[in-house]
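First the structure, which I've put down as structure tokens, then a few questions once you've had a look.
Only one protein chain is missing; all other protein chains are in place.
The first chain written gets the first letter, and so on, giving A and B; residue counts start at 1 in each chain.
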Amino acid sequence: MSIAAKANALWEYANPRKFLATSERVLPFFWITSMVCIGVGLVWGFFFTPDDYKQGSTVKIIYLHVPAALMAINCWLMMLVTSLIWLVRRHHVSALAARAAAPIGIVMTLIALVTGAIWGQPMWGTWWAWDPRLTSFLILFLFYLGYVALWEAIEDPDTAADLTSVLCLVGSVFAVLSRYAVNFWNQGLHQGASVLRAGAVTGTDTEEKVSNIFFYPLLVCIIGFVLLFVALVLYRTGTEIRARRIKALLARERVGG
Amino acid sequence: MIALLLRDLKLAFRAGGGFGLGLAFFLIVTVMVPFAVGPQSSLLATIAAGVLWLGALLACLLSLDRLLALDWEDGSLDLLATAPLPLEAVVTVKALAHWLTTGLPLVLAAPILGVLLNLPVPGFFWLIVSLLVGTPALSVIGTFGAALTVGLKRGGLLLSLLVLPLYVPTLIFGAEVARRGAIGMETQTPLLMLAGITAATIALLPFASAAVLRINLR
Partner (left out) sequence: MTLTVTDLTITRGGIPVLEALSFVLEPGRALILRGPNGIGKTTLLRTLAGLQPPLVGKIEGAEDQIAYASHSDGLKPTLTVTENLIFWALVFGTDSIQPAIDAFALNELTDRHAGNLSAGQKRRLGLARMLVTGRPIWMLDEPTVSLDKDAVQMFADAVRAHLAQGGSALIATHIDLGLDGDILDVGANKAKPGPLDDFDGGFL
């Protein structure tokens, strides 16, 4: 199959029925693999890695904190992409997937913030500091809240999809702007993103690197979170599709069909 | 376009137009601050620039839900959408009218309130400059929020929830200019950033505002 044909085949999933059928088939795989990955990653990380020489056992919260933080941002990116697809190609499933992802993003952001606070308390001696990274996540949280609130507030589903998509686009630009503004405003305590830097992985970067012994269980956890996110999005999109179908049927009844 | 601007200004100044409400709110918020944090003049001098910026921002926010909602309720927006004027121009003019009736008076009132909060002398100039450069962005971003929520019955609270996160960069750079100015630090970088944000929002956001307004008019 050529790439173009493959791309065309992908759009077939824009049909809600086809999407439901396929997602129901693949969902068990995602549920099981994500649970296995997270379980293995957490047990490995919690019980089979040494304590950090500086941070002690508190470092182990990294296995929740980093994957949640990654997913909090990637979830917004996914919403941005699906919003664009909705605006350009008008596939309802795409808009509903964005709607379905938002609450997951909120939970991921909250997990990142709460685990960050729990980690920060012993490390920095405070639950909360107006550090750029923390502040950015707090702002991201506000963006999620506004996005979800707008979905909830508008009755007509297509109007809601359109308006939230534009909000997502504009919000993304302002979120990036806020990130730079916050960086400028305060230089901060948080270490740099040390997990996925090439140097950190290969071990050539000796500053603030996450050493391999912590990295592998963390990688398993991250994969687990990604799989969990996919499973949740597929599952929740299915729910949204059914809710949307009920709404359409009710509306049709009112019109007198 | 000029007709629309003049009409909006006229409406704002007539009875029930809401002109001065934002200004009064700004005054009250600023006066409440010393009651909340204590009267020590050194403390007030430290926070004056930030408090004034926040007060101006909230005063701006207060008047946003009237910005398009009134025209929506009486059907003017439908008629404007079928008029020869593009909606992009309509929302730009609306934002300009909002700035002239809300933003500009806030800029002019800020130095007087600065005296109440014991703002250091070099800060006055930078406060006015930062507000002058920053408040247009507040009006334009606010117009986008108003366009998003125009069709909703009780959109006021939602409008604040949507607009406030969008105000973050403007607030950070604007207050930074005023704060740095007050303590005699260099202000060029944040001022340039602030001007950049204002210019970019004025140039680009009206397209988004007009697009969501069109969706809401459907």
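Keep in mind that, in the parts below, contacts are C-beta pairs under 8 Å (C-beta built on N, C-alpha and C of every residue); 3 or more make two chains touch, one makes a residue touch a chain.
Worth saying up front: this structure is predicted, and the values here are computed from it rather than measured.
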Checklist entry - For the unseen chain, which displayed partners does it touch in the full complex? => result A, B
Checklist entry - From the list B:L58, B:L85, B:L100 or B:I128, which touches the chain that is not on show? => result B:L85
Checklist outcome for this item: The missing chain sits against subunit A at residues 14-17, 90-93, 156-158, 241, 244-245, 247-249, 251-252, 255, 257
Item to check | In subunit B, positions touching the absent partner | outcome: 2-4, 7, 10-11, 14-17, 73-76, 78-85, 217-218
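Basically, only the chains that are shown with their structure count from here on.
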Item to check | Chain centre separation in whole Å, for subunit B relative to subunit A (CA means) | outcome: 32
Checklist entry - Which of the residues in subunit A come into contact with subunit B in the complex? => result 139, 142-143, 145-146, 149-150, 153-154, 159, 162-163, 166-167, 169-171, 174-175, 177-178, 180-182, 184-185
Item to check | Residues of subunit B touching subunit A in the complex | outcome: 144, 148-149, 151-152, 155, 158, 161-162, 164-166, 168-169, 172-173, 176, 189-190, 193, 197, 205, 208, 211-212, 215-216, 218
